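Structure in structure tokens, see below.
One protein chain omitted, others in place.
As written, the chain order gives the labels A, B and C, with residue 1 at the start of each chain.
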């Protein structure tokens, strides 16, 4: 009832950035302190992961730089610590800080790639399913149902086994990330497909789609040019939450022994390795990567939370 | 209603068949079972002979047909490692997993639903924000790590709760064992159930919250307010019931994934359930167990789906009449 | 004495930058058994007044000033708990959409009994009996049986009766009805209005009816308050205000209402209304792209003929064909449209009139029958190039201005899309020059092209839709309820624009509407539809003067009388 649309001619042309800063979404963002902190944490983590080769004191992936004689040095502030290893070293003599920075890179890479893979696959199938409907829809949704019977962990276990079987001469260091991406992504696509299908079924009955059809534009183009941009809102939210979930899943898989190789550890692999040293007093090997992981995932989840509410038009 | 259920059942059978087919095709690649069945000194000829006797050299389609024929009679063959019928092995492990899943689902529901309702109704309160943030910790650390930390604190340090196993179990009838009837059995359930349920609890809480927020903005809630109904009645009779349909869908799916996630929890707590059995089977390429487990998971999932569909009908009167009417 | 009295009511919505005043210094009062109408267009603040009275202002709204009394008792400063007890008990409320006002998961009886037990000192058994009585009073047949049913088992009109029963069940002294009939069909609207009028008199309650519809005001109110942008501009007896409005806004508002009884040439230009078309660059149609290269083959006789169209939708799929269930949306519909004429289709919701439009444009494929356009049978056309050539010649304007534009595209891209797709311009710059001209021509100005649809109001969006439809240089335009989502003043402008365009471009139009008054203003010939059947087709004037089908007569009879509305400012068209 408070339809406050201004006359088009009155709206002075504002810069894009100015408009973003002026927008309600940006405002709700600034107002929520938790969200701002989460965003800052996420940004710091992502940037430092990206810049790991330049800011990390050591290169934990370069075996020639690792000396086992430095193994299990405690973090600064404890007895027998070494100033060149701020957060101590693990059982191989890897600098924990560098390991965490590089590990974050891998974790984020697996997270982003698998989310991207799942999103692309899910969005495509969801769009087709929702737009075309009928038998195509039925088939895709049945596939989705079968897919749901295999939870992420099962899929990853199986796919990892298969990858090893099929590509026997597998260079794990190079391929592990892709295998993980594939298996985690494969277990996530259903969620996107279902969401996109739902929104597509709503959108396709909207009149702008009919208008495009009346113009004569082919379905394929309508789907991607018209419908797709309009169903991306919820997808963005799912993607954020899934990013966090994918990182955790990767960590869990490394516990089951199908994660990335220990020579190029992700955060999850670091925790898995550190797990063995919890009782023996070398707590920093597990706790520091654990903290990093928890903070990262927590921050991303909080962002997702906020986005879910902020992007939901019904809640404004 | 009958037609509806029978349609779902037909679909369930199809789904299970597909699961069987996919999993069977995959097993070919997970490793060579023979290495796990014999000692390291066994000669290549002996290994080959064993492979032949197991029918592992037959074309995959023959093996699959054999599997399906057996599965139809609930015969999933003998475990390679245990030399026992798989159906029996899984049958013995089923109660452990189901009890654990049940308790953790209860935990997730009984903690998650009230917290979800509260945070949904009091969107801007400080406690809501606290609930939301704290609950996220459950999804911010990998399950196995949470499990180990719990063991570290409650078993090793405080020595309050056992670190592994089911405690003493009581046999009920010929085929069920329960940990519910003994003190040690109940104590043994606590840590694994929390570890397993934490994730689902967070999910359910957030889901209920989101649905509550939406339902609270609907016209019928506004109308209920305009009629002067007390908030208790609005929140619980009108709002909560209306959030149930989506919540049931997701919760149903989550129940399925609880059973899958039990693999991790059971490994950490040495819980003698199916998940542990499956993980050992994967490590030892025990194909019959893997196949039967996947079939069972599929079956449980399909059953839950069916139950969810029926529950919809119970909750939502619109679905009841649309089938007979129109 | 008055039951409800509002003194100096001001409602504010504090925003991020400034405070928006939704209602300013409103003074109203209602006596028992009387109905006060509050009328105005979107954004006038009329619903805000209703919400303020019942104490359910949307967050972050608040009372800035003023007092509200019920029976002399001041209620606007009551604590929340007392206010809640008051709601339902002393003030009842009826909402706009009966489909969403009832909890879908509880029976009607449950909702009624729950409300009564909350407010009245009666037992559960008594409440159940009362529930049945109430349903009977609001005109629901078989109340004893239907009370056990769920809301979805009632039709829209019946549900609104249930809502009314719920609003009245605790015997309130004041009832606020917020757009109580807007979501209903004409025939149902008449019944509900009558019911409200009757109950108001019988139970001696004071009723506040909030509406945008002058017809409703004319039909049932004793007094009327006209609101414009949060201000009460005129207040008095309905007869008085509608017949001889004093305020300029009231005058123009009344003038913009389409009359079923009078045909006007053009709707009067209304002041006071935002977003009105200002003269932009005028185009000489004779030389402009829009008027050029109209390479369409001329036709003799009908431009479009629809012959024996059947349309079935599957409502339930099954493996066996015999188990499938269908809904018959169109039954043997036939009509012709001559070049240059405007053909109207009128009917209530579910009559199949929109389905006809979608069959013609090819969005649906008919189950049987043919559509012939410019001598070419469309239904059997398969060659893609030919199909596109036909598509180019007919365009459509949709009902909902909010969903008919892709929110993620700039306006100029929306309008340019058909030009580019059909390759009607040789270069990109030519294309956008045409887009600029089109936007100018429909009264938006070319600057609008850089913006996104959400920056425009409903009327402006409908202009964008029109520009988009014109962008293929069509000869045939289908307008599917083009103004039913718009305020009357905006509706008048859009209808004017359509008339102008038709004159300039010689367009042939199919005009679909549920509103007989609008049909009378726009159409040369009109068909009446009901339940998928075309009941009759006549010259529009003849249809209104001497309807043939019973249903048409009934429809015409149910239309709210606009007799009392002032006829100033109208230039009647000589038939």
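Following the convention adopted for this analysis, a residue touches a chain if its C-beta (ideal position, glycine included) is under 8 Å from a C-beta of that chain, and two chains touch if they have at least 3 such contacts.
Criterion: contacts and distances are computed from a predicted model.
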* To do: Assign the chain not included in the display its UniProt protein name, restricting the answer to "hydrogenase (acceptor)", "Sodium:proton antiporter", "NADH-quinone oxidoreductase subunit M" or "ABC transporter substrate-binding protein".
  => "ABC transporter substrate-binding protein"
* Contacts of the hidden chain among displayed chains -> A, B
* Structure fact -> Where B:63, B:78 or B:218 are the choices, the one touching the absent chain is B:78
* For the chain that's not shown, point to the residue among A:127, A:152 or A:278 touching it. => A:278
* **Residue of A:68, A:139 or A:221 touching the missing chain in the full complex** => A:68
* Just the residue numbers, please: which parts of chain A touch the chain that's not shown? => 62-64, 66-69, 71-72, 91-93, 161, 164, 168-173, 257, 261-263, 275-282
* Contacts of chain B with the absent chain, listed as residue ranges -> 30-44, 46-47, 49-50, 53-55, 75, 77-85, 88-89, 92-93, 148, 151-152, 155-156, 159, 162-165, 168, 170, 181-183, 267-270, 272, 276-277, 280, 282-285
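In the analysis below, only the chains that are shown with their structure count from here on.
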* Using C-alpha centroids, which chain lies at the maximum separation from chain A? -> C
* More C-beta contacts across A-C or across A-B? -> A-B
* Measuring from the mean C-alpha position of chain B to the mean C-alpha position of chain C, what distance in angstrom results? -> 50
* To do: Provide the C-alpha centroid distance between chain A and chain C, rounded to the nearest whole angstrom.
  => 45
* In their shared complex, at which residues does chain B touch chain C? -> 218-220, 222-230, 233, 237-238, 241-242, 315-318, 321, 325-326
* Parts of chain C lying in touch with chain A, wherever the complex brings them together -> 13, 16, 20, 22, 42-43, 45, 47-48, 274-275, 358, 361-363, 387-388, 391-392, 394-396, 398-400, 403-409, 417-418, 421-422, 444-445, 447-448, 450-451, 455-458, 460, 465, 468, 472
* Parts of chain C lying in touch with chain B, wherever the complex brings them together -> 54, 56, 84-89, 92-93, 95, 97, 100-107, 114-115, 118-119, 150, 152-153, 163, 166-167, 170, 315, 325
